[in-house]
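As you look at this complex, bear in mind that one protein chain is not there, while each of the others sits in place.
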Amino acid sequence: MEFSGIPLKKLRAAFFDFTSCEGCQLQILNHEKNLPDFLSLIEIVNFREISSDKRDDYEIAFIEGAVSRKDQIDRLKDIRKKAKLVVSLGTCACYGGVNAIKNNFSIESMVDEVYKENKPETIPVQKISEIISVDLEIPGCPVSKIELEYIILCLALGSVIEKKKYPVCIECKQNMNHCFIDKGSLCFGAITRAGCDSICVNGGLPCYGCRGPSASVNWMSLKNILIDKGITEEEILEKLSLFNSLNEVIKDEN
Amino acid sequence: MLFKTITKENLRTFITNIIKENQTFAPVVVSTDADNNPIYQFKKVDSFEEIKINYTKSYSSIKNFFLPYKEDLSTFHFNENGWEQKINYRVNPRVLFGVRACDINALIKLDQVLMKGSFPHPYYIARRKNTFIIGLDHEPMADCFCQSLDTNEVVHGFDIFLTDIGPKYFMLINSSKAFNLLKNITIEEVKEEDRENYIKEKNRLASLFKSHVDVTGMANLMDIEFESSVWQKWGDKCLSCGSCAMVCPTCYCYTVCEKINLSLKTASKEKMLYSCNLIDFAEVAGGHNFRPKSSDRLKYRYYHQHRGFVESFDESKCVGCNRCQKACPADINPVEVLRDLRKENIK
Amino acid sequence: MTYKIPVYDINNEHSLSQTPNFNNKNALMKTDMVYQCEITNIVELTESEKLFQLKIINPIEAKIFSFLPGQFVMVEVPGFGEIPVSISGSTSRRGSVALCIRKVGKVTGILHKLKKGTMLGIRGPFGTHFPMKQMKGSNILLIAGGLGIAPLRAPIYWINEHRSDFENVHILYGVKTPEQILFDFQFDSWRKIYNYDIHVIVENSDKSWQGKTGLITDLFKDISIDVKNTYAIVCGPPAMFKFVCDYLNKQGLAMNQMFISLERRMHCGMGKCCRCMVGSTFTCVDGPVMDFWTVMNLKEAI
Partner (left out) sequence: MKIDMNINISHLARVEGHGDIHIQVKDGQLVDAKWSVVETPRFFEVMLKNKSLDMAPLIVSRICGICSISHTIASIRAIENALLITPPEKAQKLRLLALYGEILQSHSLHFFFLAMPDFYNSHSAISLMKTKGEIYEAALRIRGCANFICDIIGGRSTHPVSFCIGGIAKTPNIEEYTYLAENLSKIVADLEFAAETSLSLQMPSFERETEFVSLKGETNYQLIGGSLMSSDGVEKIENEYLAMTNEYTVDFSTSKHARLSRDSFAVGPLARFNNNYEFLHPEAKKEAEKFNLKPINYNPFNNNLVRIVECFHVLYKSIHLIEQLIEDKSKDIVSEYSVFEAEGIGAIEAPRGILYHHYQINKKGKIEKANCVIPTTQNNGNIHHDLSFLVKQELSANKNDKNITHLCEMLVRSYDPCISCSVH
């Protein structure tokens, strides 16, 4: 197959789920209008949630979810061995996501509280790249299907995948939203990588940074701005840790 | 230009009828800020009643009716033999009602770049020629500094411009299109008292400005103060988020991005307004960035406004609307930046 | 009675139905309409550089397209992007455009995957050129660093095609490693047939390299220049041209007798996207070719 002089490769893809809500996988079936075209670009050889076919000859492994149990580590390593390209799909896989809030509590007390008996085994939440090497990260809680379509197309065409370097504020302005910060509230859009079309702010929620930091982060300035607006440090930290995606930003603080 | 007056009642009828037959955009309330002040935007309206005729200023400027945030420059259609490129400049006529003087002056500045000079921009021209502009005078807000930049008065660039002189509006008619439309409604000749009221009102409005900044010699100052620590000071605050350029009525720089449709049958070449504050604005092949620091980029934005544009067109690119400060999460204030540069803030 | 605003259809403007002529900068035209080209030949120069030979398909467009040494075109790979590339061929071969392209990213990466026969688009020519006519009767110094040799090929051909107009021609060419040398297969003909004096120097050499090792300025020891009657054309990375021009200036070569070609990010080529602005100058319209004096007077030029 060829597209305008460029060889086109139908990649064998597998989708695997780890600790997550499976919302990112669900996005694959969304954007229904484009679905037939989307499915014609890849050959899905393993996707438990929608198919009972299972093959191990995949080239790309899309990994959804974080790691939170020992057996998942071996499963991941096995996938890494088989796949040419490992892609972290969604904020859980890229950063730990909401699951990582769990890491603020002691494992034992947590298990005791929820299970009186028949206690399950569990370990602190880790992102995929802490366990195996990852070739591509597609954050988002959930991932944006439009972005996913773009990435699949680039992979099929062997083209460079361009990540937006600018922050969510640009998209927020394109959508003619009134800035949360001007309203006196907190928003992390200014330090978060764009690509979601500022979907949260459009819907009335500030951006809590599920897509991770943009290419230019000025955390000290943003923090001062928020404190000036009367937002407490405690609240800033609570919101900053919702997705575990902006940690590296605070690290710069010291 | 023709000068007439129109009663408030007739204006209402006039606008109501315009709304009925044309896509009309006018200021409406969309939100409130931390101090409970209303936030306005130009939105499509279906009746005169929705319009906030006494609005202050719109949060985003009207430039996006002429330079949309995103616009397809062309599309490619693939076939067995290769591809075919298609371009279309068609724009449906629309009306903007309630445009401020500074915003009209901003359009005139954009006209300089995009309609005149080298390589006129057909996309802009198509939009400009199909937009009917009805301007409206207003009391400046405390932070408006358009007077300092000579953009609080308009002489062209619009179809109709209105000034409230009590029971009626003083009306400047500046296009045959406007003249023809106005044949539908009763308008009156300007009487002696109207002229008096008009001048009085104009003087009153001019006297209300509270924000001023001296821009004389600014172009050279920009060069002289190129290494000034002022840039570091403001650069440290800047989040490099680009909000300022997005809302600014005269920022027009852009990026281009091409997208192939999933069907592989078509592709589009999309233009997207950009901002010189964004980190990769001046990044080139090999990864070299000509403006790596946020202070370099912030400086550059001012440099383009108060030096680059002056060099080409003998006037600043900034019109003094202060939208950039309102939209800036870091509250970076152009008046303060320029004063700092003039060393006026040092006591 | 109607309140309907009449449509103004700009598509009806006469000039918009004409083939765009990018040499006519002030006309209203379909500025984003490309000339379709076929890739007629691809020469693999090194691992990362290829020379593409394009032929403009439409005869009218082929006739309109004319350029001067130093100018560039915007190369369109539909669906992937459009990039500025200097024209690296002779001005006299109408309808034919040679481009030497280094693989660095998205568009250039795709270009390197293309095969002979593929259709591309170009717009242009854009930008300023080396003032070849003004240089008449002088000695010429052509100095290239790395990929900088690509834009120099146009003046190299020009000078040969007007050989009697020029005195001595020196080509000084510096690269990092021997494998990076471009167009060495042409050096013989440039020396023998064009009668140019060519010197090549390599920064980091290996055993296979027989020639000189060092920085490009080391080559000045091998030639003598008459600073009164010499023009220099310098192409290469900013650090290199600054170094070279400063040296030549110290030797007495006037700043406005040295021409360089600047590189900036560009998305339109027409002074609209502002990406290539240096201070207040558009590299695409007022450049990329500028004399050293102008460059040194630009803020953040280097």
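Labels A, B and C are assigned to the chains in the order they are written; within every chain, residues are numbered from 1.
The definition used in the following text is that a residue touches a chain if its C-beta (ideal position, glycine included) is under 8 Å from a C-beta of that chain, and two chains touch if they have at least 3 such contacts.
It should be emphasised that the depicted structure is a prediction, and the values quoted were computed from it without experimental measurement.
Participant: If you put the missing chain back into the full complex, which of the shown chains would it touch?
Facilitator: A
Participant: Touching the hidden chain in the complete assembly: which of A:Cys24, A:Leu76 or A:Met176 does that?
Facilitator: With A:Cys24, A:Leu76 or A:Met176 as choices, the missing chain is touched by A:Cys24.
Participant: Considering the whole complex, not just the chains shown, which residues of subunit A touch the missing one?
Facilitator: 17-27, 29-30, 32-33, 35-36, 39, 44, 47-54, 68-69, 72, 97-99, 101-102, 105, 110-111, 113-118, 120, 122, 141-142, 199-200, 202-205, 208, 235, 238-239, 242
Definition applied: only the chains that are shown with their structure count from here on.
Participant: Looking at which chains touch, is this a line, ring, star, complete or other?
Facilitator: Complete.
Participant: Please work out the Cα centroid separation of subunit A and subunit C, and write it as a whole number of Å.
Facilitator: Distance between chain centres: 43 Å.
Participant: Just curious, how far off is subunit C from subunit B if you go by their C-alpha centres, in Å?
Facilitator: 37
Participant: For subunit B, what residues touch not just one other chain but two or more?
Facilitator: Touching at least two other chains: 78, 82-83, 259-260.
Participant: At least two other chains touched by the same residue of subunit C: list those residues.
Facilitator: As it turns out, subunit C has residues touching two or more other chains at 78-80, 105, 118-119.
Participant: Using the touch definition up top, name the residues of subunit A that touch subunit C in the complex.
Facilitator: Of all residues in subunit A, those touching subunit C are 4-7, 157-160, 162.
Participant: Across the complex, what residues on subunit A touch subunit B?
Facilitator: 3-4, 8, 34, 37-38, 41, 149-150, 153, 157, 165-167, 169-170, 172-174, 176, 178-179, 181-184, 187, 189-191, 214-216, 218, 220-222, 225, 229
Participant: Flag every residue of subunit B that touches subunit A in the complex, lowest number first.
Facilitator: For subunit B paired with subunit A, touching residues are 30-34, 39, 41, 59-60, 69-70, 78, 82-83, 236-243, 246-247, 259-260, 262-264, 273, 275, 278-280, 294, 326-327, 329-331.
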